[in-house]
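Apart from one protein chain that is not included, each protein chain of the complex appears where it belongs.
What follows is chain A.
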Amino acid sequence: MAALTRRLLCNTAWRQTVVPSLSSFGNRNYTINATEQQVLSCAKYGGRHCVTLMTGDGVGPEILTHVQEIFRYAGAPIDFETVEINSSTTDAAYLEAALLSVQRNGVALKGNIETKFDDAEFRSMNVALRSRLDLWSNIVWCRSFKGVNARYDDIDIVLIRENTEGEYSSLEHESVTGVVESLKIITAEKCERIARYAFDFAARNGRKKVTAIHKANIMKLADGLFLESCRKVSEDYADIKFSDMIIDNASMQMVSRPQQFDVLLMPNLYGNILSSIAAGLVGGAGLVPGMNVGAKYAVFESGTRNSGRSLKGKNIANPTGMLLASCDMLDYLGHHNVGALIRESVLDVIAQPQHQTPDMGGQATTTDVIQAIIDDIKPKTQTSLQEAQSG
């Protein structure tokens, strides 16, 4: 019996379940729930989840403080465990403490940690976290926002990117002085895993088309293996149309006709590039949330992983992306009501020009926007409290 349960759990390990969300986000009503294995990893005490909070650098600390404030007003049953990790905590003990915390809690909300690449000893902590926690899938869902000034208003692209190998393997050496080699590693196992994730996501979410992005005409072995793995997996999903496109053509198509894309399936670096392009098309780095998911853990952060160093302390950073990421986190943990409530308020508020921060072309400060969201949430929570008391 135990063996059967284990087998069932393993088979469903990577298959994200999807339930209709109680909020409407455009005309798409789906969110991502934790799998059974992921649920087992999430720390839940007395009905409240404990979530690791990594504030990072730049505007991360200030925005995450606002996120906690909004969670309090909305009554989200989340307790945050703040771990200190940023570009100045270079001692390995900080990274280990952060990893231990995420392993204990199962979920994290993260600001971006800057990488001081001029320092030869400095290792990218973001990459270390992702690879140690085996967060092999990065999902960025770029949807056009209502009321937000952007060149296109009908974009709906899900970008699914392999998150642990490829160009981010951090395997480099200087063979002789002035000649450096950097290894890009592609494995059939990880390609198949991410392809299966993407097709499964598409199948459960009613998406019609998956497009693999590659440069197999030049990198015949590496990207050729990726493309071949995707093709093999696509044969198991006859209802979903599979196509492929070369990365440079895809970049060009993204800026001329982004509406043609549905789900994009990409190796690491191309995923980074196309996510940035897609995020720029829907309104910028401040608006788009992202999630990094593995078999057991999930880390939520901004979609484009910017630290916003130039905006630090000026109170003009856009909190939307991080707030939407935290709503995705609430949905992941099963708190759909609260997630929907906060998400609706955020989207309603940013659709109004007087509550748009400078990156969206407006004049509002971060605190203005947060206050407006809180004001929008308060009556809703009072109503639900009254209903709970009377009913």
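Quick note on the criterion: a contact is a pair of C-beta atoms (placed from the backbone, for glycine too) under 8 Å apart; a residue touches a chain by one contact, two chains touch by 3 or more; residues count from 1.
We adopt the following convention: contacts and distances are computed from a predicted model.
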Just by its UniProt name, which of "Auxin-responsive protein", "Isocitrate dehydrogenase [NAD] subunit, mitochondrial", "Trafficking protein particle complex subunit 6B" or "TMM27 protein" is the chain not shown in this complex?
"Isocitrate dehydrogenase [NAD] subunit, mitochondrial"
Given A:Thr52, A:Asn86, A:Asn306 or A:Thr320, the residue that touches the chain left out of view is A:Asn306
Residue touching the undisplayed chain, where the options are A:Arg48, A:Arg104, A:Arg151 or A:Lys314:
A:Arg151
In the complete assembly, which of A:Ile160, A:Ala285 or A:Ala325 touches the absent chain?
A:Ala285
Touching the left-out chain: which of A:Leu40, A:Leu100, A:Leu183 or A:Ala351?
A:Leu183
If the hidden chain were put back, which of A:Thr82, A:Ser251 or A:Asn315 would touch it?
A:Ser251
Mind pulling the chain A residues that touch the left-out chain?
114-115, 117-118, 120, 124, 127, 151-152, 167-168, 170, 172-174, 177-189, 215, 218-223, 225, 247-249, 251-256, 269, 272-273, 275-277, 279-281, 284-285, 304-306
